[in-house]
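One structure coming up, written as structure tokens, with questions to follow.
The other protein chains are all here in position, but one chain of the complex has been omitted.
Moving on, here comes subunit A:
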Amino acid sequence: MTRLPPHPAKDGKVLDANVHLLDRLVVDRNDEPVSVVSDLELESEDGGRPRIANLVLGSAIVSRFLGGHPPKHHLDRMAWRKVAALDTVVHLRVDRSELDVIWFERWLRRHVIGRIPGGRRDPE
């Protein structure tokens, strides 16, 4: 797990989780969109400074609106160590095809869009 610089940082960038992480687009290593940061999971060792353990992606936004704690295995989590870089979007080190968060996209591709003639052809 990558250690974030202690705050206030002497060098590097200070991030505001609310401004720079929440609701930011998450892209894979080819800059293809994966999802949006819906929430963050923090952890702290022995009562020390909290650190980001996971980004929570996708549908977790519902519990941010309505409150409550969805069971953890329902959440689409992304370990913080898979984050490669941050600018206006969150860049991951992984390829989106390895991720479960896009299951609905896969399902629609297989059962709906891929079955309509021309769905797998480039536009001309």
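As a working rule, contacts are C-beta pairs under 8 Å (C-beta built on N, C-alpha and C of every residue); 3 or more make two chains touch, one makes a residue touch a chain; residues count from 1.
Simple rule for what comes next: contacts and distances are computed from a predicted model.
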item	value
UniProt protein name of the chain not shown, from "TatD family hydrolase", "Divalent metal cation transporter", "Ferredoxin" or "Cytochrome c7-like domain-containing protein"	"Divalent metal cation transporter"
Which of A:Arg29, A:Arg49 or A:Arg64 contacts the chain that the document leaves out	A:Arg64
Candidates A:Gly47, A:Pro71 or A:Gly118 - the one touching the absent chain	A:Gly118
Missing-chain contacts mapped onto subunit A	18, 22-26, 32-36, 38, 57-58, 61, 64-65, 87-89, 104-105, 108-109, 112-114, 116, 118-124
